[in-house]
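One protein chain omitted, others in place.
Right, chain A next:
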Amino acid sequence: MNWTANDIDLYMQQQEYIDTALIPLVHIGGGGAMKQSASSAEFLLNLSAFIERQFKGRVVLFPPFSYTDGNDRERLAAEWGSSVSDMPFRHVFYLTTDPSWSREGIIEDAIWIPSIPLESMDKKLKQSVLEDQVRQIIPVLTSKWASE
């Protein structure tokens, strides 16, 4: 499900089946890091849209949450964590290309995937690269689902 009115309507009716929130964490860099940050954001949004399509009936894809270097990540994580836990989701996944979340233990179970620059790829290659990445993430999701 996407974060759109129609999809959320459906979510409201089918809450017992749609029990997972997927939140992309997007880093916004300034100055020289701008291009790199845009490239990772492009990759991450493509990837999360792909996951959404694969698991439309179980996952709600949140609008990407973006932050800058100036943000206090621990506070952001705590605030997000408590807001999302008030929602009726049984599983919450954070998806990011920024290793600091899990490395510094701010969000222990954030799924980190290395960013791959998609901008120079043609459509076919882009798709197969994304498919490979999704194939890596699927076991993470399914094992979490199976463990409840």
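FYI, contacts are C-beta pairs under 8 Å (C-beta built on N, C-alpha and C of every residue); 3 or more make two chains touch, one makes a residue touch a chain; residues count from 1.
As a convention for this text, contacts and distances are computed from a predicted model.
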Seminar exercise, completed: Answer for the undisplayed chain, UniProt naming, from "Menaquinol:cytochrome c reductase iron-sulfur subunit", "Metal ABC transporter ATP-binding protein", "Transcriptional regulator" or "Na(+)/H(+) antiporter subunit C", is "Menaquinol:cytochrome c reductase iron-sulfur subunit"
Problem set entry | Among A:K56, A:R73 or A:H91, residue touching the chain not depicted | A:K56
For this session: Would you write out the residues of chain A that touch the absent chain, in ascending order?
Result: 10, 14, 17-18, 53-58, 123, 127, 138, 142
